[in-house]
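Note that one protein chain of the assembly has been removed; the remaining protein chains are unaltered in position.
To keep things simple, chains are lettered A, B and C as they appear, and every chain counts its residues starting from 1.
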Amino acid sequence: MTKVIRNGTIVTADRTWKADVLIQHGKIVAIGENLHADHEFDATGCYIMPGGIDPHTHLEMPFMGTYSADDFESGTRAALSGGTTMVVDFCLPAPGQSLLEALQMWDNKTSKACSDYSFHMAITWWGEQVFNEMAQVVDKGITSFKHFMAYKGALMVDDDEMYSSFKRCAELGALPLVHAENGDVVAQLSAKLLAEGNNGPEAHAYSRPPEVEGEATNRAIMIADMVGSPLYVVHTSCEQAHEAIRRARQKGMRVYGEPLIQHLVLDETEYFNKDWDHAARRVMSPPFRNKLHQDSLWAGLQAGSLQVVATDHCSFTTEQKRTGVGNFTKIPNGTGGLEDRMPVLWTKGVNTGRLTMNEFVAVTSTNIAKILNMYPKKGAIVEGADADVIVWDPKRKKTIAAKSQQSVIDYNVFEGIEVTGLPRFVFTRGELAIQEHEVKANPGHGEFVTREPHAAVNRALSQWKEITAPRKVERTGIPATGV
Amino acid sequence: MTKVIRNGTIVTADRTWKADVLIQHGKIVAIGENLHADHEFDATGCYIMPGGIDPHTHLEMPFMGTYSADDFESGTRAALSGGTTMVVDFCLPAPGQSLLEALQMWDNKTSKACSDYSFHMAITWWGEQVFNEMAQVVDKGITSFKHFMAYKGALMVDDDEMYSSFKRCAELGALPLVHAENGDVVAQLSAKLLAEGNNGPEAHAYSRPPEVEGEATNRAIMIADMVGSPLYVVHTSCEQAHEAIRRARQKGMRVYGEPLIQHLVLDETEYFNKDWDHAARRVMSPPFRNKLHQDSLWAGLQAGSLQVVATDHCSFTTEQKRTGVGNFTKIPNGTGGLEDRMPVLWTKGVNTGRLTMNEFVAVTSTNIAKILNMYPKKGAIVEGADADVIVWDPKRKKTIAAKSQQSVIDYNVFEGIEVTGLPRFVFTRGELAIQEHEVKANPGHGEFVTREPHAAVNRALSQWKEITAPRKVERTGIPATGV
Amino acid sequence: MTKVIRNGTIVTADRTWKADVLIQHGKIVAIGENLHADHEFDATGCYIMPGGIDPHTHLEMPFMGTYSADDFESGTRAALSGGTTMVVDFCLPAPGQSLLEALQMWDNKTSKACSDYSFHMAITWWGEQVFNEMAQVVDKGITSFKHFMAYKGALMVDDDEMYSSFKRCAELGALPLVHAENGDVVAQLSAKLLAEGNNGPEAHAYSRPPEVEGEATNRAIMIADMVGSPLYVVHTSCEQAHEAIRRARQKGMRVYGEPLIQHLVLDETEYFNKDWDHAARRVMSPPFRNKLHQDSLWAGLQAGSLQVVATDHCSFTTEQKRTGVGNFTKIPNGTGGLEDRMPVLWTKGVNTGRLTMNEFVAVTSTNIAKILNMYPKKGAIVEGADADVIVWDPKRKKTIAAKSQQSVIDYNVFEGIEVTGLPRFVFTRGELAIQEHEVKANPGHGEFVTREPHAAVNRALSQWKEITAPRKVERTGIPATGV
Partner (left out) sequence: MTKVIRNGTIVTADRTWKADVLIQHGKIVAIGENLHADHEFDATGCYIMPGGIDPHTHLEMPFMGTYSADDFESGTRAALSGGTTMVVDFCLPAPGQSLLEALQMWDNKTSKACSDYSFHMAITWWGEQVFNEMAQVVDKGITSFKHFMAYKGALMVDDDEMYSSFKRCAELGALPLVHAENGDVVAQLSAKLLAEGNNGPEAHAYSRPPEVEGEATNRAIMIADMVGSPLYVVHTSCEQAHEAIRRARQKGMRVYGEPLIQHLVLDETEYFNKDWDHAARRVMSPPFRNKLHQDSLWAGLQAGSLQVVATDHCSFTTEQKRTGVGNFTKIPNGTGGLEDRMPVLWTKGVNTGRLTMNEFVAVTSTNIAKILNMYPKKGAIVEGADADVIVWDPKRKKTIAAKSQQSVIDYNVFEGIEVTGLPRFVFTRGELAIQEHEVKANPGHGEFVTREPHAAVNRALSQWKEITAPRKVERTGIPATGV
């Protein structure tokens, strides 16, 4: 059975042209004029783009004996309904736990995934076992390792551990990721705020100012540079972190930054809302920032100093959020966004002229696929690629509302924003999952996507570091002589 | 008659994969496995890449009653022999001259071009005629306009003229280019140096320090921002100019920077050579800089803050250079490079790990085609593109030497550099022009390439500028009231 | 007759200590404990500080056939009443006019000055006469030369003229000043705004965005660097200009920046006021900026990258302002501030902890005296210094109001601001001019202050530039040889 998308304009990261797209066996098999197939989908007035990839989600994430509310089923369904056809989730071993064992646990959650997915592996502790298992994890097609510089006493690793793990990544040709906030300082500020009676959700923001993120970003960059590894900084939310990334890149370092759609469009005033629930629902780390930081992030996407847009989707219900009444440090960290990332970014980015359509594709899909080394299987409209394809109707509108969303939580941080630009059709590996507001996502359809290590940038960087490595000074008769 | 390139690895700006390339009627018609054709070219061990594009040449450029030595025939032959399959030359109207008339003159020179070519039009004066003719020039497919901020009393335009011309570019959806050096200050410094007896070629460098280039770059950027136009800065040679570009980009401005291969690998010590000829042959504007500036330019290519690599090929013989004995301001400005850009960049960039192969393709070809809005006709290995294709042998070596070059001049500024990485085959619109050291370039084969205005970035920027334009404050009864 | 200020705490730019100050013949003659004199002034609870110096005023400035409203009498009286005991005004020759003739005209205006004063000489045109007269101006004790990069068709000089004049300053050991806005671009933007019907006072701000100031600042810095001169940038109002200054200083360049008290505390929203008069009264160049720029300026004072605070006092009555109804370019540029600079800076700077008291003295007085090379005659509490002394009561309050001010204009841009910190006594060369709200200023008391050229910074910079000057490469038999 073949499908064809007809009468549309293809928009990729590097060009825009009119052509039809023929799909068979889950792949794009032809791109050209006047193609025909068993099923034809009309894209008149629409853009045909690679499906979105969200490089940063936490579906069914364990948290204090409960789980984040969206699991791989509802999460990927929400994703698809907004035009995102793949997610990359985080496997989080408990400190001391085998990476492989944790991976098995995470794998178990994915049986009802509606879209394809991959994993980042978190390094939450260090030891010979971790060192060894990292190679096995890479063999399984997981080539990116996450490090938490915050969450002291839980997931946090120290500089020595980061150095060791980054070095191991460099050897394996893998990519280290960091959640960059100084955990020691966050803990101290949190304690101080609580001691002063500052226990509301706004204190969450106060406890994690931009300086704390900027510092950690800068530190992770230095460590990556010392071991000769590229680095990917997740949820870059502020100018301080962006500045550190830019400064590194301007020296030729291979550093990537990932703003979240939330940080691009929502700001810190959300936390000053008189409604505790309203504020608590926006509690995530890093917290929302002010307009200045937003401008910095947008400019980063324009300049290429920031490369991708994610969500850090980790949804908790209002009831779960209320665990933190009276103590902001107990509010589960996370918000939704999987369903909204693409239409919100289109509306605030493309419709304003901040981004071209091609840049939109790049930051929501293609750049992610490239950085995570799964391009052009994903992130491309090219013959042979997976048919993760969206037909984007730039005129379709809706007002974002929790009551009509796919996510299982009871609110939406983008509530009330009117978006212009929504999918008409969404295909995941050739299967039609979304047709306007009709959701046809198929639980269990999603497959794990393996990725190769030693991406081109890793190889180039290793070569450069070898050429410029410090050289021993040859001496005879040491010590040689006197004054 | 069909041709196929077999057994190679295709390297484009965004990926690397094994496939054959089928060529017919000057176009790429198929990419895939096991393709066959009338003529087969073996690319075993080689990379199949888009032919290089040099966005900045001056072939047969008039200069004080003579012409730069390489014309469109020898220049494009030299280009092809080094893997460059297209050049973009500058049409330079005399002040007061009609743009269209000048274009006719330039067009006349191209009859023997061996490769395709396009033009940038220079704006060397301002008036209603220029304003009007710019639209006609765009209609002819020339959508980029060059402005000289130096060469006082000759080509230089002032800020008012630049503003007017940039504004006109914004309206027409065209791209302004600048040669960025402060011409007033260069003239003053030159006069001072000569007055002090500093008349040798090294004084050329003294008369155009990096600060002078950085300042002009910064100024052009501001003017482009004020009119809402993207900007392309030619021959960005120093950290000061690069800093200005980075600073602008970090604010979301659409500014491009073009380092030359010369500035990436040669430095100012060339001017201190005791041999006057040696130094004079390297006289170009901007002059070579020190190692610091080189590091800055390389990092710019890595970070994406600089996008393309050019040559500013404008070759003068030693005899022509000697016009300036006793007065450095009379030394014709310009060096060669068309033949050497690709192998030198590969050797110093890819072989060291500074650039990936994909980045090499981007900066020598694809980015140029995109910025000048002729992608993917040029700069791509994609079905339907012009078959400007090179088969690159990463093991082929040579030592650069004037005595064996295609350029008609009697020296080579890269003399003695050993390069590893050279073309095995070069195709220009499907015709084989180069087979290793055999040159089969065909004078007259080259065609003019038209380009469309209103590239995506132009449209996006215009939209953003309109949304953020200053708004009138509505008042009634003006002036309203007292203190 | 002797005077003593008793029981106070002396605050200078470098320290704070309790001592009495004895005054005789207009000079400070002793500083110590338990001093006595014919007249004793009680400073209990107060700080004894050097009188403020305003380095930037325009008293009785000619403008389109009229004059700015405050003359040397009312201006210096206003100054004294706010704790400022000296002003430096600008002598503005008409293009073509002799500098000496203009100086005579300006000198004529000062006969009723209540406080001491000095002049900056403006270079509004260039020629041999100007070149020669600059030396004579320096001989008269005027060692700073102002250059307007804006006001096209009136005061503006171009880059060539600036280079020539700055070079002349370097030779004479004088200090060039610049009003840094790109006049060509301001003219273009103004014409565009008017053409679009944007003729209100807010369009004045639109016509002079921060980018235009930043660009000109950067350009002036480059030119000063090329001639080897220090540079003083007047009314630095924005981050862009401050960034250029910082960037230069970070390379060791000797550049000074002067924020105005207006730019530190007032912002662009003033221009959006529905009352035309309100907005027009705030029209000055550069215009008020947003909060971001304010933060930048404050940080500059803290970091030392900006050194002094001025007013650019150039007051026009509402009636004069109304000349520009229907055409913002006709609104006379300028606001008041002489009376308010010290109390407003104290309130917004010292009382908030942004500045220490010593820094307050530095930026309002001492740094100015040093940069303009009249320290410690002015700007110091030291034996032998002029007794320009203020006794500052940190508890005294008032609400700023036009109706109670010394300036002759009918409004005050700081109207309604409550200040805490006001003079109890103000002495000008030993004469009591102000006693709380009693004004005893004595018209005609003020004297011209001469200044010496070749300040320490000028000499050091010249030495460094000479050591690092480009050197000729010695060659024999030129051109030497072939390839």
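Criterion: a residue touches a chain if its C-beta (ideal position, glycine included) is under 8 Å from a C-beta of that chain, and two chains touch if they have at least 3 such contacts.
Note that the coordinates shown come from a computational prediction; the quantities given were computed from them, not determined experimentally.
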Chain not shown, its touching partners among those shown: A, C
Which of C:W106, C:W125 or C:W298 touches the missing chain? It is C:W298
Thinking of the whole complex, not just what is shown, which of A:V212, A:V234 or A:M284 touches the missing chain? A:V212
Could you tell me which of C:C91, C:L355 or C:V449 touches the chain that is not displayed? C:L355
Residue among A:A13, A:C114, A:L193 or A:V350 that touches the chain left out of view: A:L193
Which of A:L80, A:A280, A:L432 or A:V449 contacts the chain that the document leaves out: A:A280
Hey, which chain A residues sit against the chain that's not shown? 158-160, 163-164, 167, 182, 184-185, 187-189, 193, 197-198, 200, 202-203, 206, 209, 211-212, 214-215, 218-219, 222-223, 225-226, 243, 247, 271-280, 318, 322, 325-326, 402-403, 410-411, 415, 470, 472-473, 475, 478-483
For chain C, which positions touch the chain that isn't shown here? 13-16, 32, 246, 249-252, 254, 295, 298-300, 302-305, 350, 352-358, 366, 370, 375-376, 456-457, 459-467
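Going forward, only the chains that are shown with their structure count from here on.
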Centre-of-Cα separation between chain C and chain A, whole angstrom: 51
Distance between the centres, which are taken as Cα means, of chain C and chain B, whole angstrom: 46
Just curious, how far off is chain B from chain A if you go by their C-alpha centres, in Å? 37
Pull out every residue in chain B that's touching 2 or more other chains. none
